[in-house]
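Okay, structure first, notes after.
Of the protein chains in this complex, one is absent; all others appear in place.
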Amino acid sequence: MKSIEEAVRKYFDKSVTDRERAVFEGGIALGAIYHQFTGMPVFKDKDLIRALEEAISKSMRLQPYRESVEVKINADMIKGEKSHAYDYETLKGKHLDVTVKTKYGNAKATVRMKYIPEIDFTLMYIEKLEKI
Amino acid sequence: MKSIEEAVRKYFDKSVTDRERAVFEGGIALGAIYHQFTGMPVFKDKDLIRALEEAISKSMRLQPYRESVEVKINADMIKGEKSHAYDYETLKGKHLDVTVKTKYGNAKATVRMKYIPEIDFTLMYIEKLEKI
Amino acid sequence: MKSIEEAVRKYFDKSVTDRERAVFEGGIALGAIYHQFTGMPVFKDKDLIRALEEAISKSMRLQPYRESVEVKINADMIKGEKSHAYDYETLKGKHLDVTVKTKYGNAKATVRMKYIPEIDFTLMYIEKLEKI
Partner (left out) sequence: MKSIEEAVRKYFDKSVTDRERAVFEGGIALGAIYHQFTGMPVFKDKDLIRALEEAISKSMRLQPYRESVEVKINADMIKGEKSHAYDYETLKGKHLDVTVKTKYGNAKATVRMKYIPEIDFTLMYIEKLEKI
């Protein structure tokens, strides 16, 4: 519905470019994914990991101006054998490698969240930003 | 590993029965599911809903003493056609029908979270509790 | 409103005792607190920690049959000086020491979530359970 997208535009600073808007939407997606899903119990189980990757991807794709959301969970960093009832992990930022592509007007952004060992931090960054 | 479960037991009040322990674990599961997953974007998409049901079920099954976690998301309560970029919902408690079965010692509990229209509330309750 | 609490009772297994109900409500509270609040950025700042303890305590007190929710965040486990823009932690289960007291009918439960170094796990347990 064109009219709603028009209605929304008036809240934005007039100087905002398509590139800036695409990048803003990408940032929202990464902040949302991290804070929605980390903390859930996980285990190195192929079916669990595949279902979770698909659920996150399809859910976060619904927000505005997302072209694709690709989620890889690094199973090699997650425990693979339960030795007792309390032996399991929770999903952490460092397990996630997420690539979100957004498109607004004639700009496309590829933003990413990925663990960077060098700084021991799950970095959110703008991998690619272009006019089409 | 038996020894860890023994180590844990000393933190519990000595008077706690197997039924009480099974019910406690069930309560934890329901509180966890509600507060971990509500808020994520959802849409009446068969693949998204199936992946999400599976991800929640397999994830929350990992906590101690869970026998099974069955998750049904009520797709009929969720929007099915996106009319503009901002047209989507977030997962709410009322969309969820979750049944968790726990077992501790010789007790089994079936606890459930389900929207009750009569009180307009997503109720968490003990559906069945028995000694085996 | 008595009538709603009556309406709710019929969903519960008839064999459920007041002790079991008090313990179930305690379990819900602990599962909820862990999965709602872990993941948020934290720092060893007295004002932040006090505000967070108060917010969690007052929020989670609202759920049914809670008598009190006491939250201590272990500031000594949290970083105290920011050396660069990416230098901060997120709230983890092991930072939390939470005591929830519930009361149902003539039973009172004290349940607790606390990091146990011996098993390297944030344990949720029933500290005290009694008839009044």
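Going in written order, the chains are labelled A, B and C, and every chain counts its residues from 1.
Everything below uses one rule, namely that contacts are C-beta pairs under 8 Å (C-beta built on N, C-alpha and C of every residue); 3 or more make two chains touch, one makes a residue touch a chain.
Predicted, not measured: the structure shown is a model, and the values here were computed from it.
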Absent chain, residues of subunit C that touch it: 1-2, 4-5, 8, 36-37, 39-43, 45, 47-48, 51-52, 54-55, 58-60, 62-65, 82-88
Contact footprint on subunit B, counting only the chain that is left out: 34-35, 38-40, 86, 90, 93, 119, 121, 123
Absent-chain interface as seen on subunit A, which is shown: 4, 7-8, 11-13, 15-16, 19-21, 23-36, 111-112, 116, 118-119, 123-130
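What we mean here is this: only the chains that are shown with their structure count from here on.
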Pair of chains joined by the greatest number of C-beta pairs in contact: B-C
Separation of subunit A from subunit B, taking each centre as the mean of its C-alpha atoms, in whole Å: 25
Separation of subunit B from subunit C, taking each centre as the mean of its C-alpha atoms, in whole Å: 17
Where subunit A and subunit C are represented by their mean Cα positions, the distance between them in whole Å: 29
Shared interface positions of subunit A, touching two or more other chains: 39-40, 86
